[in-house]
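All protein chains but one are shown at their positions in the complex.
So, subunit A:
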Amino acid sequence: MTVAAGIGYALLALGPSLSLFVAVISKKPFLILTVLSSTLVWLMSLIVMSALWRAFLPLKTAAWWPYTILILTSVGFQEGLRILFWKVYKKLEDILDAFADRVSKPRLFMTDKMHIALAGGLGHGVAHAVFFCLGLLTPAFGPATYYVEKCSKIPFFLVSAIIALAFATIHTFSMVIAFSGYEEGNKVDQCFAPVVHLIAGMLTLANLAFGGCMIGIPLLYCVAIVTLVHCGKMAWRRLIESRRREGNFSNSQ
């Protein structure tokens, strides 16, 4: 019974990512490699952050400001890494295009580029869900469950799975938005990812208050939905544009 519950928590956190992986990523080996490397990058960022904060943990105070600083630094560091990731990707794109010319294949399509961005984001999201939710699930397979004092209505594992799902969504799709923002030089899209990440991180601060999770989690899901809708709109617009451009191109020929 508890094994079923544990698997249920895991699927709740990772189910959408899993289906995305099976449907889109797993058919293209290069995307699998992208997911793996992006997961590794996220893991390393987490290790660096924990190395920095190791001396101060565990925090004895109940005050919220040290946690605010913690989230600020972590988000800042990870957003810095995102820019680095973009630079590396840009180099990789040139290599891939050169290789495509070499083997007389078409160059990267626009959808290919978005797939790569999606894979990178999925890596981040999966890493988040794995380390913040799945990594703690070990006791969930045992005979009991665990409640946090601050959020006493729902089992801890369920709460963390729900939050991890929201974050996986945000990470996955904000990477697509950020990459297209960098590519088009669109300032709004470039700033969208860090801002959303920061807002989402700050919203979890609400969980420090008694019963705060009843407010924090719905707000978090609002942020996730906003990200999803924005990403969907952007992808739709770019697809339409590229199709129109292709149409013009073939007409002019």
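Here is the rule we go by: a residue touches a chain if its C-beta (ideal position, glycine included) is under 8 Å from a C-beta of that chain, and two chains touch if they have at least 3 such contacts; residues count from 1.
The rule is short, and it goes like this: contacts and distances are computed from a predicted model.
**Q** When one chain of this assembly is omitted, its UniProt record names it as which of these: "Cytoplasmic tRNA 2-thiolation protein 2", "Presenilin", "Ras-related protein Rab-4B" or "GTP-binding protein ypt5"?
**A** Per the UniProt record, the undisplayed chain of the complex is "Presenilin".
**Q** Touching the absent chain in the whole complex: find that residue among A:98, A:191, A:215 or A:229.
**A** Considering the complete complex, A:98 is the one touching the chain left out.
**Q** Taking the entire complex into account, which one of A:11, A:33 or A:225 touches the absent chain?
**A** Missing-chain contact among the listed residues: A:33.
**Q** Using the document's definition of touch, tell me which of A:120, A:155, A:181 or A:201 contacts the absent chain.
**A** Answer from the full complex: A:201 touches the omitted chain.
**Q** If the missing chain were put back, which residues of subunit A would it touch?
**A** 27-33, 36-37, 39-40, 43, 46-47, 49-51, 53-54, 57-59, 67, 70-71, 74-75, 78, 95-96, 98-109, 112, 115-116, 128, 130-138, 141, 148, 150-151, 156, 159-160, 163-164, 167, 197, 200-201, 204-205, 207-208, 213
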